[in-house]
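Can you keep this structure in mind? I'll have questions shortly.
With one protein chain removed, the remaining protein chains of the complex are shown where they sit.
And now, chain A:
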Amino acid sequence: MWSRLVWLGLRAPLGGRQGFTSKADPQGSGRITAQVIEHLERLALVDFGSCEAVARLEKAIAFADRLRAVDTDGVEPMESVLEDRCLYLRSDNVVEGNCADELLQNSHRVVEEYFVAPPGNISLPKLDEQEPFPHS
């Protein structure tokens, strides 16, 4: 039961997202529809959490829109300032490792030499159709 309550609590912001879309925000582009919010939250696995956050995103987008004024015809995108150089590659020899214990120490849930993750084949939006799992 507890896990379901927690889960509903988690989903509450998403459920209330209709109220998040800013309508008459003069600085906003009005492009953050409920659909976009859901999409971004799923991609980022981070939630907006409030109307202010959506408004901030709209302002950020409006800010970024200023780039349209720049003429970039014929300009190649720049990925790195070191683009004219070759990245240094190490030779393919094993020189370190055997540090499983150290690495496992930082995880909260470990079984023998495995990091333990919850079931992975369950995507975020469909979850409320399923039976809640017992909280382990």
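One rule holds for everything that comes next: a residue touches a chain if its C-beta (ideal position, glycine included) is under 8 Å from a C-beta of that chain, and two chains touch if they have at least 3 such contacts; residues count from 1.
Here is the rule we go by: contacts and distances are computed from a predicted model.
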{"item": "Undisplayed chain, where the name is taken from the UniProt record, one of \"Dynein axonemal intermediate chain 1\", \"6-phosphofructo-2-kinase domain-containing protein\", \"Sodium/hydrogen exchanger\" or \"Glutamyl-tRNA(Gln) amidotransferase subunit A, mitochondrial\"", "value": "\"Glutamyl-tRNA(Gln) amidotransferase subunit A, mitochondrial\""}
{"item": "Absent-chain contact - pick from A:Met78, A:Val94 or A:Val111", "value": "A:Met78"}
{"item": "Touch residues of chain A, complete complex, unshown partner", "value": "3, 6-7, 10, 36, 39-41, 43-49, 53, 56-57, 59-61, 63-64, 66-70, 72, 75-82, 85, 87-90, 99, 102-103, 105-109, 115, 117-120, 122-124, 127, 132-133, 135-136"}
